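Would you mind keeping the following structure in view while I ask a few things?
Note that one protein chain is taken out, while the other chains of the complex remain in position.
Per-chain numbering from 1; labels A and B assigned in written order.
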Amino acid sequence: MATIDPLLVILFMANLLILVLVILFVVKSGCFSLQNKIQFWLIAGYILLLLASPVVIQMLPKENFADERIKKVSEKDLYVQADLYTIAQGASPEQIKGVFVLEQWEFPYNGSMLNVVVRPLYEYDAVIVVERKDSADGKIEAVNYASKPIVELIDLSEIMKPHKVALDGNVLKVTAPEFLQIELGVFRNEFVISQILGDTELESAPWRHGSQLIYLRVPADVEVQSEASVHFVEKQ
Amino acid sequence: MDVISCQELTKTFGRVRALNNITFTIGQNRITGLIGPNGAGKTTLLKIIAGFLRASSGEVRVFSEDPFNNLKVAANMIFIDDQMRFPQSLTLSEILASAAAFYENWDMELARRLFDYFSLDPEQYHHKLSKGMKSTFNMIIGLAARCPLTIFDEPTTGMDAGVRKDFYRALLRDYLRKPRTIIISSHLLNEIEDILEDIFLLSGGEKRLQTPVSDLKEFAVALRGKREVIDKLTAGQEIYYQKSVGKDHSYVVIRRDAAEGLLKKAGRDGLEVFPVKADDLCVYLTSRKRGGIDSVFDRY
Partner (left out) sequence: MSLTDISLTEPSLFDTVKKQFLYKLKGRLGLFLAMMGVQIMGLLFSLSGASSHGMGDNFLYVSVNEFSSDLIIWFTFFWIFVVAVLITTKDYQNIDFTFVANRLSSHLSNVGFLITAAVIGGVTAMLSGTLLRIVIYFIRGRYMLSENFITDPEVILTGIAVTILYLLLISALGYFCGVLVQLSKVFIVILPALYIGTVDFLARELPVIVKVYNFIIGENSLALLAVKVLITTALIYACSCVLANRLEVR
């Protein structure tokens, strides 16, 4: 059992106190002098409303749910390990399951020196992998690879934002993607249900981090230097 | 058949002895007045009869059964006092309808008529009534329930004089139509004297007297005369009340039969004989000190 925050206990007690006061207030005064008929219809109306709600909830359009709008993955997909870091160690991105191209760029380049900078400086550790091509074709190709972030079996890759990559003179600027904050809501079954039927898979389905990687293919005659850590790999 | 019989009934609350060794019976279809000052134990006695309280010792029988926690007694008895509580959300007419469900002999017609007469609003709430109106409403329930045993504990609290008279009149009329056993408690006799058949005097938790009202009027006489004569004459007698009149005269109340004997012996010289009113006698019989409140000041 998790340790209980004393503050929570105090809050809970305060709630209970309010509750007692409400009950006593309703019972002792005001509402009690309501006519019996009015009381009866209020309660009957409330109960009817509640009895109707299981029907009403069936009629709500389901398209609106977050997971109906966004692609869902099967539980199987969760166990596809997409470790982008193996790319940095020389694995080919195309061979790793679950890795996909989020964005790609191509820049014509004639210089012999390329300076890679990462923005924001000091705050962001981009994983940058550099591969020197066989030929000096005068093109820098940049690919933003990513692995899927999965939350509650929802594939969030579609809303993932890519890095920004821009070439300015001999400086290739890699800007961290816009930080995304997503809020989701989910219902937990009531404890009286989970006591008998057990918890839903909600708690058991693990969340998967998504990660990103910038893969640069530079012409054979270009020297790359960077203050950020850059991994050089040989072409397979 | 006795509706109520008590044998050596005693009731204590902690160290306080509310009722002490009371023995009596009340016959069927009689109206009995339970008279006594405040704190005499009237309410306690009635609640024991009603089965609300338990006797500490002694035996109580109502309809030949122990009334405490007895459903049969509860169904054939109604106890009316100013502590009656009803659900606050019910209107008076809804309360009447509920009462009708509980009491087999309930007379809704009578309840309606009394309602009209006392101009009670059927849509009103019990807790919003004035004290007198509450008593009136409770009284209507007591009458309309037509219970074989009907107990009124100080029923006229808060009623004004006109309503009181109407109430007693209604009680009497309904009693004549449907005789039943009725007990009314009051600290004063005078206003209920006319409708009572029997009187039960209670004081300090003890039974003082139980007699038909007609006998009560004949029960005692008052003698007035010189103090020495009176003192000598009444020595050894039970004196219910005594007070000084003027400088050397004395006024005493004693039993009529005792007085007759004494007067036969001593002659009437210098003595005046008065009848004693029933309600005065009740006060004398139930007061704490023989000389009444005057005694506090007499030897002051």
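Before moving on, here are some points about what is shown:
Going forward, a residue touches a chain if its C-beta (ideal position, glycine included) is under 8 Å from a C-beta of that chain, and two chains touch if they have at least 3 such contacts.
The structure presented is a predicted model; accordingly, all values stated were derived computationally and were not measured.
Residue B:105 is the one among B:57, B:105 or B:190 that touches the chain missing from this view. Checked against the full complex, the candidates A:65, A:85 or A:232 give a single residue touching the omitted chain, namely A:65. Within the entire complex, the positions of subunit A that touch the omitted partner chain are 1, 15-16, 19-20, 22-24, 26-27, 31-32, 34, 36, 39-40, 42-43, 46-47, 49-51, 53-54, 56-58, 60, 62, 64-69, 124-125, 149, 151-152, 154, 156, 160-161, 176-177, 179-193, 195-198, 200, 202, 207, 209-212. On the side of subunit B, touch with the chain left out of the figure occurs at residues 28-29, 47, 50-54, 63, 69-72, 74-76, 79, 83-90, 94, 98-99, 101-105, 146-148, 177-180.
Heads up, the rule we're going with is that only the chains that are shown with their structure count from here on.
Taking the mean of the C-alpha atoms as each chain's centre, subunit A and subunit B sit 85 Å apart. Those residues of subunit A lying in contact with subunit B across their complex are 32-36, 39. Only residues 88-91, 94, 125, 127-128 of subunit B touch subunit A when the two sit together in their complex.
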